[in-house]
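Worksheet: one structure, shown below.
Apart from one protein chain that is not included, each protein chain of the complex appears where it belongs.
Letters A and B mark the chains as written, and numbering starts fresh at 1 in each.
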Amino acid sequence: MTSEVNSSRSSEGPAPRVGLFVTCLVDLMRPNVGFAAVKLLEDAGCRVEVPELQTCCGQPAYNSGDFGSTQGIAQQVIAAFEDYDYLVAPSGSCTGMIKEHYPALFATDAGWRNRAEQLAERCYELVSFLHDVLGVDALDADYGDSVTYHDSCSGLRELGIQEQPRALLAKVTGLELRELNDSNVCCGFGGTFCVKYPKISEHLVSNKIANVADTGAGTLLGGDLGCLLNIAGRLKREGGATKVFHVAEVLAGMAVVPAIGDGEDGQ
Amino acid sequence: MKSTASEFKKSARVALVDPDLQRAMGFIRGGFVEKRRAVVDRLPEFDALRQVARGIKEHTLQNLDFYLEAYEKRVQANGGHVHWASTPEEARDIIVGICKRAGAKRVTKGKSMVGEEMAINEALENAGFEPVETDLGEYIIQLAEEPPSHIIAPAVHKTKDQITELFHEHHARYGYTERQTEVPALVDEARQVLREKFLSADVGITGANFLVAETGSSVIVTNEGNGDLTNTLPRVHIVTAGLEKIVPTRDDVSTLLRVLARSATGQEMSVYTTFSTGPRRTDDLDGPFEYHVVLLDNGRSQMLGNEFHEMLRCIRCGACMNHCPVYQSIGGHAYGWVYVGPMGSVLTPLMVGLDSSGDLPNACTLNGRCQEVCPMGIGLPGMLRQLRRRQYQDRLTSRTSRAALAAWSFLARRPRLYRRIMGAAVATLAWLGGRRGRFRHMLLAGGWTSVRDLPAPQGASFQNQWRRRRGNSEP
Partner (left out) sequence: MSGARERVLANVRAALNRAGPLPDSVTRTLQGRLTRPRANLKPAIGDDPLAYFIQKLESVSGKVTRVESIDRVADVVAEHLERYALGDRVALAPDPALDGIPWSNRLMVERRAATGDDRLSVTGAYAGVAETGSLVLLSSPESPTTLNFLPDDHVIVLRESRIVTHIEDVWARMRSDKMVMPRTVNFITGPSKTADVEQTIQEGAHGPRRLHVILLAD
């Protein structure tokens, strides 16, 4: 499939070199999101590489109070990505970690803090990168279903991501976007929270699913796989039929594999 | 108040299936949350005011010793007394002493969270006095013998029906025998019952939203009028306040009032905002003859300048808990102490001890809504993470979670080993997931699968597929 993406920067200067930060959840649970990200970035005129020496952004250690291990992981990420024009990740929470928290991690180490700050300036979540930096305003994708969108907390509050996914979804042929009531209320994932406090998490995710059901949309999208695994897992447990995809999969026209939590028969 | 924060998990589980509590918490959305949003939308200068307010508090904290002494001088010049207390015990002794010297019997109380913090009611009762809560919410929980579940609306966990039963049971002795089911009648009955208490009180104890260094005044922000009846009718007025309530001038208070009322109840101004300065003047026709301020430290001074410093900016508006999805689900009692929700999850470990309140910093998704609505821009999620850091350093976390975390961090820093091991693991899980694509049960993942299905991994990891497709041609 040839590149049919229009972007405001596609014809000016050399292609930006983008290091894709895959994220551990995409890498292990749903590689399709990673390939969708690559396609979107390449179609928009980027040269995409996937540094081998990456695994995780360090959030599990960080949010568990193990700042020492977090620093080690952060140093690995910084070293692997600092020579690229951009670091792009299909996740608001991982991007927020690298952008907002890495510099603070090295408060007492000027050298590493400097490197962290340099990287933070070139670090973007995928959808906002496509929209805000590359100026993508047309997509070669269709998705003939009604869709509703969940705003994940870190993407929304740390990075201000709200308009961009909606603007790009509007460019997908056949897609009908319905706003989700309380789209900006936490889904109850919260990293280790959802397994440490499963009952509270259950209450929150059930509320989220009730709101999704109220829209009558056939598909739920979001920008963070953690949220989506949580919501899809609970949907299946409750017997719901809504399809759950990462927004990148739909934008890239690659939502043709079974949705999150679905079997091969699409159920 | 004795902390039961160590029972958080059990209390939370009970709260989640309590239909009365869930019904009561449901009113918060249309109440506090909606009202705040509407009133903030109406004020274009709201964010600018927040910045100014934050600056006022920061300036004051940086010079706290100066402002405390300046405040004390002014109170004394107006004929009032300032008492200093390092601990809740010292504060209790001071207050009981004042009441004894006043020959008191009945003590009316305006709402004071610091009063709860020092457990003053129990101390007053033990010393033979009769403390009477007069804020309607505090009165309700006093009748129910329960702790507050919210710092602004202490009885927010009660339904109207529960209040009906409480009044029916406790007001009979005053001659009110009819069961009142409607809000106007309930409030009116409370008004009449408490009127008699107000008029016969010997001592009145109020909290303070602010203490003003410029004039030696204490400020209360209320709607019911009970605070004013408490600080005007008795012979003695006692103000209880934390050190951090100091604000330099009346003009500074004016700025803070604008963000406090809006953030707390969605009002532009509370019905009664009162500046109290000393005892009655010589020719006054009413007012107390004695004015005492009890300043409580209880760990606040330790928070200055460290990673929890920002918490001292808190003006006790309650916006954080109103917007917290966890608080909305479980209510305030699960937090086990005076301060609840996000701000309670920071203060309780600091004031009562992290080892007996270990769940509080962890029962948070770090979603950040609290910080977003905080009028003082307090970085609550960051401080909860700092508490988790203390737990990790002090080895207060469970051995299993430390081991799991250590294993993950070990692998995460060895990408090639990670790729091989995790790659094999997910490929296996994908195969096990088979055609169904998800698991109802998963070994070692009970926390997940007790509540959700676990979607199966798609297959080989992204990195492994990428290496195969692109033939290892990259760094």
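Throughout what follows, a residue touches a chain if its C-beta (ideal position, glycine included) is under 8 Å from a C-beta of that chain, and two chains touch if they have at least 3 such contacts.
Everything numeric here is computed off the predicted structure, so don't read it as measured data.
**Q** Can you list the shown chains that the absent chain is in touch with?
**A** Listed by label, the shown chains it touches are B.
**Q** Given that one chain is not shown, which residue among B:3, B:22, B:142 or B:215 touches it?
**A** Missing-chain contact among the listed residues: B:215.
**Q** Among B:126, B:249, B:428 or B:450, which one is in touch with the chain left out?
**A** Final answer for the missing-chain contact: B:249.
**Q** Just one of B:3, B:240, B:270 or B:328 touches the chain that is missing; which is it?
**A** If we include the chain that is not displayed, B:270 is the one touching it.
**Q** Among B:128, B:305 or B:353, which one is in touch with the chain left out?
**A** B:305
**Q** Write the list of chain B residues that the hidden chain touches.
**A** Residues of chain B in contact with the hidden chain: 24, 27-28, 30-32, 43-45, 48-49, 52, 56, 62-70, 78, 83-86, 90, 94, 134-137, 140, 153, 155-156, 158-160, 163, 183-184, 186-188, 190-191, 194-195, 198-199, 213-217, 223-226, 228-229, 231-233, 243, 248-252, 254-255, 257-258, 265, 267-281, 283-287, 295, 297, 301-306.
Here is the rule we use: only the chains that are shown with their structure count from here on.
**Q** Using mean CA coordinates as chain centres, what's the chain A-chain B distance in Å?
**A** 33
**Q** In the complex of these two chains, what residues of chain B are touching chain A?
**A** 9, 12-13, 16, 325-326, 329-330, 362-369, 371-372, 385, 387-393, 397, 401, 405-406, 408-409, 411-413, 415-416, 418-419, 422, 425-426, 434-438, 440, 445, 447-448, 450-455, 457-463, 465-467, 470, 474-475
**Q** Spell out the part of chain A that touches chain B in their complex, as residue ranges.
**A** On the chain A side, the touching residues are 22, 24, 26-32, 34-35, 49-56, 58, 60-67, 69, 72-73, 76, 80, 153-154, 157-158, 184-186, 188-205, 229-230, 232-234, 236-237, 257-258, 260-265.
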